[in-house]
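Taking it in order: structure first as structure tokens, then the write-up.
What you see is the complex with one protein chain gone and the rest in place.
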Amino acid sequence: MDTTTKAIATPGRFISFLNWLRSDLRAALSLGYLLLLVIVSVAAPLIATHSPIAQTPDYLAPADATYLLGTDDLGRDVFSRVIYGTPMSLIASFTAVGVGLAIGLPFGMMAGYMGGWVDIVISRVIDTLLSFPGIVLAVAVTGALGIGLTNAMIAVGIVFAPNIARLIRIQTIVVKNQLYVDAARSFGMPVHRIILRHVVPNAIQPVIVQVTVMLAGALLAEASLSFLGLGVQPPWPSWGQMLARGYTYMEIAPEQMYVPGIAILLTALAYNGLGESLRARLDPTRRAGR
Amino acid sequence: MQNQFLRFLLWRMVQFLPVVAMATLTIFSLIQLVPGDPAATIAGEYATAENIEAIRHSLGLDRPLWEQYGIWLWNAAQGDLSNSLLSGLPVMDEVLRRLPSTLTIAVLALCIAVIVGVPLGVLAATRADTMLDRLVTGIASLGVAVPNFWLGMILVSIFALGFGWFPTTGARPISEDFWGALHHAALPAATLATGGIAEIARQLRSSLIEVLQSQYVRTLRAKGLPNYLILWKHGLRNAALTLLTVIGLVFNHMLGATVATEAVFAISGTGSMIVNAAINKDFPVVQGAVFVLVLIVIVMNLIIDLFYSLLDPRVKKG
Partner (left out) sequence: MNKQEHPIIQAENVTVRFPVGRRKTLTAVDNVSISVRRGETFGLIGESGSGKSTLGRAIVCLERPTKGTVLHSGQDLHTLPRAAMRRHRQQYQIIFQDPAAALDPRMTILRSVREPLDVEGKSSLAERNARALEMMGKVGLGPAFAGLYPHQLSGGQKQRACIARVLTLQPSLIVCDEAVAALDVSIQAEILNLLADLQQEFGLTYLFITHNIGVVEHISDTVAVMYLGQIIEIAPADRLAEHYLHPYTEALLSAEPVALPTAMRPDRRILLKGELPSPMDPPSGCRFRTRCRHATELCAAQAPGLRELAPGHLTACHHAETFREKTAAYEGVS
């Protein structure tokens, strides 16, 4: 973008972004909470009161001034483990969605733009993968790749990819048939530049909404897989894995399964809330009056 | 008429064949994802070269890829999903033994989701933008965002440990003890159902609102047609199509979520089977169990397609 247009466009966008947050409480709260999680993730060593992996003889201690949320069955500080679990969850959800985008976007765009047999083959593969129960496929892929957080998130990304591909395919078909693409062709613009200049910017918007909602799905999937022992490996904490441990001594210390669960719930709510608000904001039918 | 329907049924089944073929190919290729030498990985750290070779041979990994796939497919078509690496028992027998517990909770959950979700969706749509609508929408948002297994844990702590109304864990075979099986399946099914309730209520609400706010329905209302008649005649026909689509998606999700739910309630179904096999690198079991679950989803989609064509004649030709 050249300097003159940028100078006009940028402050306008920033101000309208602020106005949006002011008018949409859900969006503001969701964004605020997610921002808080990012800060907690970065500043985890400063916030945590103990080492998240150091074992002490104080097994299953109740919450007090020293152990803000008590200790687990190995005497580890639950509060510090929740704090250190935050970056795990954030990184996990972004990795999964990133992998999903990296696979889904090019294939979906290829199917949509090229059409013909390429489209037929890719669409068939998408249909097939969508008929796999999501988490089951993720478990199977994790098993094949080897257990661990990164592999589990790659698996979740693979499971998400067909959803993204399907969405971007439809959008690409819509954009490909727009007159401004015909115009660009008549200017002699090569296909790859048409895709970068026109197709990607116009087709990506609904995907952004979808991606935000998928972050929630990825977070829940990470929690499930870690709960099942396929994700984050001990001694490092993740919210899902803490729930798995907490469940085994639930009858002695039931309060310990609330905080990680609520953390997961709130984060998923924030992703979904942001997605819903973005959807409403980007909905062309609502923009008609502008 | 009947002839036409049969032909349609046949055509749809033919259309599903490529999906089944592609699904088997996907499941078969899972083992290709194993980094390095799959035989060595499966054999474990302390395996001798002979052990590895034996495993390679018994899994057919020493043959060309297409031949491996052909053999796997041929055997699967005959109901032979090969044997577990750990127990040496046929995978098919184990899957069939465990499948009823999984299907019991999944089907029960689907019923709960429909029975609770549909009225909630209709209620919210007909009272759009009231407190009640907001309450339903809010609960639905919670239902989508809540980690399933965590909800299961809370249900156990309240209704099993607290009140003692339900057993904490385990399952009964439904063929032997129907009420006992339902009693055991109640909490896991309720756990599974939450996501479904939320999804059904949300989708039904928005599809109904779309119909009720259409120009066409507004005209009917202006003509003085009573609201309940409009809702019944025009709203629910459209909603039924939405509902069918959502049910397909929800059932797919539920089958997936059984993986974690079965762990919470210590149910030995196919979900826990896949998890254990994945952890132990027992690939024939993973492949076989996933294959059976995918087959169930595909058949479910076929059934939904048939209902769809009965409700909406336009779909038939497509």
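For this structure, a couple of remarks:
Which chain is which? They are A and B, in the order written, and residues in each are numbered from 1.
Note that in this section a residue touches a chain if its C-beta (ideal position, glycine included) is under 8 Å from a C-beta of that chain, and two chains touch if they have at least 3 such contacts.
Note that the coordinates shown come from a computational prediction; the quantities given were computed from them, not determined experimentally.
Touch, as defined at the top, links the missing chain to these shown chains in the whole complex: A.
Within the set A:A27, A:A61 or A:A184, the residue that contacts the chain not displayed is A:A184. The missing chain lies against chain A, touching residues 1-2, 4-5, 8-9, 178-180, 182-190, 193, 197-198, 201-202, 290.
By definition in this document, only the chains that are shown with their structure count from here on.
Chain centres here are Cα means. That of chain A falls 23 Å from that of chain B.
The touching residues of chain A, counted against chain B in their complex, run 124-125, 127-129, 131-137, 139-147, 216, 220, 223-224, 227-230, 240, 243, 246-247, 250-251, 254, 257, 261, 264-265, 268-269, 272-273. Across the complex, chain A is touched by residues 18-19, 22-23, 26-27, 30-31, 33-35, 41, 141-142, 144-150, 153-154, 156-157, 161, 252-253, 255-257, 259-260, 263-264, 271, 274-275, 277-279, 281, 283, 286-287, 290, 293-294, 297-298, 301 of chain B.
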